[in-house]
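As you look at this complex, bear in mind that one protein chain is not there, while each of the others sits in place.
Going in written order, the chains are labelled A and B, and every chain counts its residues from 1.
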Amino acid sequence: MKSVAELRGIGQGYGARDVIVDLDLDVRPGVLGLLGPNGAGKTTLLRTLATVVPPKRGTIHICGIPVGSQRAARRARRHIGYLPQHFGFYPGFTVYDFVRYCAWLRGVPDDAADAAAREAIDFVNLTERSRARLKSLSGGMIRRCGIASAIVGRPPLVLLDEPTVGLDPAQRLEFRSVVRRLRDEDTAVVLSTHLVEDVAAVCDDVAVMASGRMVWRGDPESLAGAARPGAEGDSPLERGYMSLLAGQGALA
Amino acid sequence: MIAVTARRADLLRYGRAHHLGQMALGFAAATAVACWAGNSDLVLPAANGNGWTEMASTAATAIPFAVFAAGSLHSAMASLEQAAGGRLLKAELVHFAGALLLAAALIGTATAATGSAGGAAEAVRNLILYAGFALVSGRLFGRSLSWIVPLAGFVVVDFWGSDGVHPYWWAWQFHVYDSAWSWVAAGACLACGLAALLLPPRPLTGTARSLWPAR
Partner (left out) sequence: MTARVFWTELRRSPLRWWLPVLVALDVAMLLGRDTWWIGVWPEASAAAQLPAYFFGLVLGGGAAWVAGRTHRAGLTEQLSASTRARWQVELPVLAGTLAYGLVAFVPGVVIAAVVSAREAGPGFLWPSYLALGVCLVVLSAATGHLAGKLWSSRFVPAITVAVCLFGQTMLRPIRFYVLSGHPQAEVSGPALAVRVAFVLLMAAFALALPPRDARLGWSRARGVPLRPLAAVAAFAGLVAVAVAGPLLVGRPAPARALCSDETPRVCLWPENRKYLGPVSAMVARLNSLPGGALTLPPTFYERGLRAASAPDAGADFQFLAGDLSVPSFLSSAVIARTLPDCEVPSDAEERYSHEVFSLDAYLQLRGFGDAAALGNDGGPPGVDMREIARVASLPDDRQAEWVKGRLAAVREIGGDCRDR
């Protein structure tokens, strides 16, 4: 399957501190879960993939577009749906306004934007609240709005940074079904999360990051199989993840 | 017809996310101040032998207009707009150009009506100058803080910009309206500001983040 995004030799950092070190990544249709402890570089990697920050080193291709300049980055962003962990919003917007504005930002053609916004809102089951103002919505609904904003216009690459933070169990189940449907439609989804259960539920592929490096990549079953005897965790996947981190010294 | 309506709705949404309502109120207040100040002179502390300097009020009344015009580029949805396509940049350029033209019309009319035509020209020139400063400030410190560089420029020029009788060559805000040099300098400042607006985002830097928290 052809890569939607290719990163080669990516380096990122704040001043002298490296946050991502020499990272290669291919993102293909399906759901890629990014796991890692705090400070592992997951958010920085997503921001780099979203072309929000230029990399210090390395090359990026999004849907075949080499992203080497601001102009190229803007062109590439038509193919990217990005939901930051903390996303701001104008509280006076309705759900429709919010998603429609994000469609406009992404460059969805004017004649298709209205339908795309309605479809995205429908996709996250907010059609009935599409005229409600964001300030009147619960945290979970706002998250769903965010997801709608990321998928509006059906970009081939969707980047979701900690999308399940603050969702209740029912909302998380709903979120998983949304991601599964995206997967079924051959969208490439990169999902950064702390929650191993989310990975187990929806991801085809898992990348574990620690200290700015990708220390492991494979499918969830292999991750579960990586568990060492006596490793901490309530599920095989958690034990595998904890074993990997312990092996990297990332738990210290 | 539908396309025009949709485009208008897009612009309206853009305007709401970019505080254009607040900018309009700010312009109204700044116009009131410009009318009130008219062509009067402000007496402010200065480094020269007198200990004070008498400056045309337009050296100060242009600042709020410039800061509102540049500051309104900040968006409540900045985190999502970071990943926007080229359409946003075009909209921002049109937004800023429109705001600057409106500001020029307002301050020019207010100063001409209550002062003189020459004062109005100086006001517009100072607006151009401070608008450049404000864009640079937005680039350095974040768009919410577009006021820092214009304020710094005002402080330096006010305090050190004159020998008590004549302005120094670099105190462009103090020059009379027919000083071609001051117009060139104002244009250059605006060009610097526009370049700052168009530059690609900075790579990650810890220092910039800690100087002024992005939020």
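By definition in this document, a residue touches a chain if its C-beta (ideal position, glycine included) is under 8 Å from a C-beta of that chain, and two chains touch if they have at least 3 such contacts.
Computed from a predicted structure; not experimentally measured.
Just so you know, the chain we are not showing touches B across the whole complex. Among B:A37, B:L106, B:A171 or B:L190, the one in contact with the hidden chain is B:A37.
Of the listed positions B:A60, B:M77 or B:A121, the one in contact with the omitted chain in the full complex is B:A60.
Taking the whole complex into account, chain B touches the unshown chain at residues 19, 22-23, 26, 29-30, 33, 36-37, 42-52, 57, 60, 63-64, 67-68, 71, 74, 143-148, 151, 154-155, 159-160, 210-213, 215.
Heads up, the rule we're going with is that only the chains that are shown with their structure count from here on.
Averaged Cα coordinates give chain A a centre that lies 38 Å from the centre of chain B. Residues of chain B touching chain A in their complex: 3, 6-7, 9-10, 13-14, 16-17, 75-89, 199-207, 209. Within the complex formed with chain B, the residues of chain A that make contact are 12-15, 17, 19, 44, 50-56, 69-71, 73-75, 77-78, 80, 82, 84, 86-93, 97, 100-102, 104-107, 110-111, 113-114, 149.
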